[in-house]
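One structure coming up, written as structure tokens, with questions to follow.
Left out: one protein chain. Kept in place: all the others.
All chains are identified by letter, namely A and B, in their written order; residue positions are counted from 1 within each chain.
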Amino acid sequence: MADLSEATRRLGIYRRLLGAQVRSHSSYRASFGLDLTANALMPLLDVAAVLAMFRVTKTLGGFNAFEVVVMFGFSATAFTLADLAVGNIERIRFYVRQGTLDAVLIRPLSVLGQLLTLDFTIRRVGRLVVALAVLGFAVSRANIVWTPGRMIMLIAGPLSGAVFFSAIFVGTATVAFWWIDSGEFANGFTYGGKDFTSYPITVYSGLFRRVFAYSLGFAFVGYYPSLALLGRADPLGLPAWVSWSSPLVALATAVVASVVWRFGVRHYRSTGS
Amino acid sequence: MSALVIDVRGLRKEFTITRKAGRLRRTRHTVAAVDGIDLRVGRGELLGYLGPNGAGKSTTLKMLTGVLMPTSGEVRVCGLVPVAQRRRLAARIGVVFGQRSQLWWDLPLRDSFELARHIWRVPAADHATRLARFRRELDLDDFLDTPVRQLSLGQRMRSELTIALLHGPEVVFLDEPTIGLDVVSKQAVRAFLTELRDRGDTTIVLTTHDLADIERLCRRLVVIDRGRVVHDGTLGALHERYGSRRRVLVELDEQLSAPIELPGVVQESSSANGRLITFSLDGSTTAGELVGRLASVAQLRDISVQEPAIEDVIARLYASSTTPPHPRRSRP
Partner (left out) sequence: MIADLATSARRSAGRQYPRTRTIAALVVAGFRRYTTYRQATAASIFTNTVFGYLRCYVLLAAAAGSGLAVTAGYTPQQLATYCWASQGLIGVVMIWGWTDLGDRIRSGDIVADLLRPVHPVTSYLAIDLGRAGHASLTRFVVPMVVGAISFDLHTPQRFATYPLFALSALLGVVVCFGCRYLVNAAGFWLLDVRGVNLVWLFGSSLLAGLAFPLHFLSEWPWLVTGLWVLTPFPSILQAPLDVLVERGSVGQLLGVVAGQAAWAGVMLGICWYVQRRADRKLVIQGG
């Protein structure tokens, strides 16, 4: 009971920090509306790029446009959820350089929790709404035979993907503790991962596919959940249960990311900025 | 529970620095930024922590506040180990790091204080009492509703002090709280810190380069250089140790018939007509005794006493410290 009230109190503090952040941003009125709109347009930009491919072809890697947009919908929903929740962790290298991290360390709250609320921006909600709309549209047009399992996957897929992407965000941002000038390095995995998961992994090949799809686990964000939903066998020959394993992959990735994060903070505290 | 609020023994912090040596080769040096510091501070003390740039002041403060992990040595602040017990410690200390603001840049100042109440979980009544006091003492009322980004530097620093103290910390660490402030703001900050010191319930550790801060505020000075303590004591002790002398200037109606002979008194100079004389005193004789003696042998027209200049003492101290040079070990 005590733990529960403690937890609610903690949440209350973070809610207030978030509120402060939202108010900070809305204090710049002129840009706020523009920013919100542009944010809502972001997933449309991405889906336009996918659809542009279908101006010159009927199938991509053996999948038709609706099937690919289902994958895109999973990927975009997962990514925007993760981006909304933890995306600003990529600013950590600025926090290290400007010493913001020191200011964070002298408050009686968790480091990660504070950093996530530090630059939280509500504007990204617009992206999530659009991503959800794209997913809903694609799912309604892709001739899916609904079963209870597939309905669960429609919810669990994007959530697992969001956990997965959050882990990728945190894990790759941690690199900045060792390598302050890591610049866009993490983008290769975060935004790169978003692009990768927007298409069926059958379009890729060789070492590149092996590393991104399986070693890093990106195949489990858009591709496999979509196969489960569409009831299609994996053209790459993996057994059907693999299509349902996204939540496990997400969990494992989250564990790895949290270990890396702890390691990173410890490193920062032993070397300073 | 001992009266020691800060207890530091043999504190060391080493950094590895990679330096370019030629086009591709890099050499790694281990540098001790803090090199074996012992420090004990009791409840309610105000400690001036001084040293030239790069002496290890900020590194020490970071280790005391739980931001940085020591390489070796023992640290206890409020009986806690800073890094291991960071969050518990954070609730009991307050910190102002010169450029690293605790305030919410875009929000009215008032909101930052309100958020601080929740972050540090201050009971509403305590918060209200303290805030009222700081509003009065630091004159915050004029800009409570101004977004922080529009505050002047002086207003910002007064706000930073407030937010660092709102949760009633037992120790506050102030890293150069007067840097860059105008004269009026400096005086406001100093007056506030004097008041805080005189209440006696808050231990204050202050780093500064401002000599007026040192003279007005610090009863105890710890001077470090190249990571080591080179002085720990009062300002007076510092003067004594570095041979600072007070000077007494006298103007007489006539020349002295015989030189004054008192222990520790030296006649430094006299004017051509012998009526303007400067004496320097090392402390074994008081200025009063000297003036008394002078009055008994000559007619005094005017006297003035010059305190030793602290600039000179500090400069001499920094220059004379003889710790070994920086890089201690190197490996290719």
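In this section, contacts are C-beta pairs under 8 Å (C-beta built on N, C-alpha and C of every residue); 3 or more make two chains touch, one makes a residue touch a chain.
Model, not experiment: these values are computed from the prediction.
Taking every chain of the complex into account, the chain not shown here touches A. Shown as candidates are A:Tyr95, A:Phe164 or A:Tyr204; the residue that touches the absent chain is A:Tyr204.
Although one chain is not drawn, the whole complex shows that of A:Ala38, A:Leu112 or A:Ala156 it is A:Ala38 that touches it. Against the chain not displayed here, chain A makes contact via residues 25, 28, 30-35, 37-39, 41-42, 45, 48-49, 52-53, 55-61, 179, 181-185, 187-189, 192, 195-196, 199, 202-205, 208.
Here is the rule we go by: only the chains that are shown with their structure count from here on.
For the pair chain A and chain B, the distance between C-alpha centroids works out to 48 Å.
The touching residues of chain B, when paired with chain A in their complex, are 15-16, 59, 62, 65-69, 83, 86-88, 90-91, 93, 95, 97, 99-102, 104-107, 111, 115, 118-121, 147.
Of all the residues in chain A, the ones that touch chain B in their complex are 9, 12-13, 16-17, 20, 23-25, 27-28, 98-100, 102-103, 105-110, 266, 269-272.
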